[in-house]
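Selected chains only, in their assembly positions.
Letters A and B name the chains as they come in the text, with residue numbers starting at 1 for each one.
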Amino acid sequence: MSGSRHFTQLRDLGVAGLEEVIGKASAWKKSAPQGKLAGRILGMVFFNPSLRTRASFEAAMLRSGGHAIVLEVGSGVWTLEHRDGVVMDQNRTEHIREAVPVLSRYVDALAIRTFSDGSGDQADEADVVLNGFRRYSEKPVISMESAREHPCQGLADVLTMRERFGQTKGLDVTLTWAPHVKPLPKAVPNSFLLSAAAAGCKVRVAHPKGFELTTSVLDEARAFAKQAGGTVEVTNDQSAALEGSHVIYAKAWGPSSASPDAAVRQDAWMPTKKHLGLLEDDGIFMHCLPTRRGLEVADEVLDDPRSRVVDEAENRFHVQRVILHDLLS
Amino acid sequence: MSGSRHFTQLRDLGVAGLEEVIGKASAWKKSAPQGKLAGRILGMVFFNPSLRTRASFEAAMLRSGGHAIVLEVGSGVWTLEHRDGVVMDQNRTEHIREAVPVLSRYVDALAIRTFSDGSGDQADEADVVLNGFRRYSEKPVISMESAREHPCQGLADVLTMRERFGQTKGLDVTLTWAPHVKPLPKAVPNSFLLSAAAAGCKVRVAHPKGFELTTSVLDEARAFAKQAGGTVEVTNDQSAALEGSHVIYAKAWGPSSASPDAAVRQDAWMPTKKHLGLLEDDGIFMHCLPTRRGLEVADEVLDDPRSRVVDEAENRFHVQRVILHDLLS
C-alpha cells in the first residue's frame, strides 16, 4: 500500500495505492489468501450506528482467521471526550488521550466510525475525533467513516464501476445530490468524488445551489484527477449532468450555506426511471446505502436491474479485506 | 433435514425432519462432530431482546469452529422498514429490501428474532418481517422467534421430554396458559403445541376463555398429530387437563379477543405445587424462560426437582447446533 500506517483518507493511499487495492480486491474476490490474519484482532469503535460497515469489517477479519472486538461508545462503553484542556465535569467520562492508547494496546488495529457533528464544513475538515485516534493510537487506525471521508466506501465504489465497465479511465460518471428529511454528512459524496477522480473518471457533480462541496475536497479531487487522467466538473443542472453518463451515483447531503435556494424543487432531484433514462445504454445506478425509499431514491430505481447497490455493498467486504491485510500483516 | 433451505417454522422440517433433528441432537450431546462449521459465519439480527437465544446460538457456532456477528436493530444498527411502497420519511432509515440481501452477502446464514407487534392474530400469521427476510436473503434464514413460531424452542422442548420419558409417542402432556402483567406473544405456545404434536404426544391445551390459540395453528398441530400418532385437545379446565399428565408446560400469552372472561381468576392459573401434584409420579415442569417468579410461576415450582427449565434451556444449544450444521454444511 502507501507509506501511511493509517488508512483514514484517500490520500493515505494516493492514486497508485488505490490501483493496488482495487486490483488485489478484484483478484481476491475469485481466490483469497486464507488465514493471513490468524490471531489478529481489530478493535472497532463506533460513535454512530452501522450495518454494512460493522458486518463487513467483522466478516473480513473472521474470513481471514482474525477477530473483531466491537465497542459502541455511550452504549455499554464509557462516553468519550476529545477536546483538549476542558474540565471534564459534564457527561463524558473518559478522554481519548487515555482511551485510545489503552485500546490500541489490546488489539492490532483500531477501526473508528465518527460522523460529522453537523457544525459545519470547517469542523468536518478538522475531523478532530478521527485525528485524535490517529494521534494517540499506537497501532494502525482505519476509518469506518468520519466527518470528512468514508474512504472504504469510495474504494468499494471504484471496484463496482471497474467490474461493470472493465476500466474507469475517462468514464463519464455523475455524482448527484438527492433530497432527504434532514441534512446528512458529506463524507460519502466526498469519498466517491475523490475515489472516482483518483480512478481517472470524468466526474460530474450535480447539486442545487447552496449544496456545494468544500473547496478543499474539490481541489484535492482535481489534483487526483489530473494525476489519473480524469476531470471534475460541477453543475447545478442534474439532467445535463446525467445525459451521456454511465453511472448515476445518488446521495443526500446537507447545505453548504444556511439558506439554500428556496426556489429549487428538491423532490425533483430524487432519482426515478426518468433519470435512469438519461444514462448511456450500459448505465448503472449506485448508492452507498442506507437509503430511504420514496424520499431519497424511488422504489422503481432500487428495484431496477440497473441498480448495483447490493453488489456495491458487497464490495465493501472485498476492499476492506485488502486494507486490513495490508495494514495488519 | 427437509427440502427447505430456511428454518423458520416447524413445517420447514415436518414430522420426519423433526425426528432426524432430535435423534442427532441427542447423539451429539454425548459426542459431537468437531470443527464442521470452521470458517462459517452466522449473522444474527435482533429486533428484540434475548439471553438464551443469543448465547446458545453464538455458542453453537463457536463450539463448531464458526463465528457469529450480532446486530441489534435500532441499537447501534440502523432501524429497518419492512413495508412495501411507503415513503420513508419517518424514523426508519433502511429497508429490508436492501439490508437483507446485503447482510446475506457477508455471512453464510442469517438468524432473526422479530416478535409479534401485538396487532393481532392475523398479523402474527402473516409474519411479515420474518417472511421479508426469507424473501430477500440470498442465504438460509433461521428463526430465533418470530410472530408466529419459536421453532428452535419447540425442538428443545421435544428433546427435553424425549430425554425424560424415552419416547414421546402417546405421551400425555399439558400446555397451560399462565398469568402475566401484560399480553405476551403466542409464538412459544404455538411452537410447543406444533412440536409436541409432531412428536406424537397427546397434547392437552388448557386456557381461560378468551385466550384461544388460532385455528390455523390448531389445525396445523392436528395434522402433525395425525401423522405422528398423537392428538390435540383444548379445554378451559386446567385441573382436568393436568390430571394424569406427565408434563405441565406453562406459558403466559395474550388474549385472543379484546375482552377475555372477566369472571376468571387469572392468578389461580399460576402453577404451584398443588398443580404439580395432579401430574403422574414421573411428571415434570417445563417453561421456555424467561419467567416471572411469583407471578407467572410460583417459586416453589421453579425450585422443585421436577422443574426441567434449565435442562430445557440447555437443549436449545443442542438442537440449534444440529440445525446450523444441516443448513450450513
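Brief remarks follow.
Here, a residue touches a chain if its C-beta (ideal position, glycine included) is under 8 Å from a C-beta of that chain, and two chains touch if they have at least 3 such contacts.
Only a predicted model underlies this, so the values are computations on that prediction, with no experimental measurement involved.
Shown are 2 identical chains; the number of copies across the whole complex in this structure file is 3.
In this section, only the chains that are shown with their structure count from here on.
With angles rounded to a multiple of 5, the C-alpha fit of subunit A against subunit B returns 120 degrees of rotation.
In terms of their C-alpha centroids, the spacing between subunit A and subunit B amounts to 41 Å.
Within the complex, the subunit B residues that touch subunit A are 39, 41, 43, 67, 69, 71, 75-78, 81, 85-89, 93-95, 97-99, 101-103, 105-107. Listing the residues of subunit A that touch subunit B in their complex gives 46, 49-52, 54-56, 58-59, 62-63, 72, 75, 181, 289-295, 299, 302-303, 309-310, 313-314, 317.
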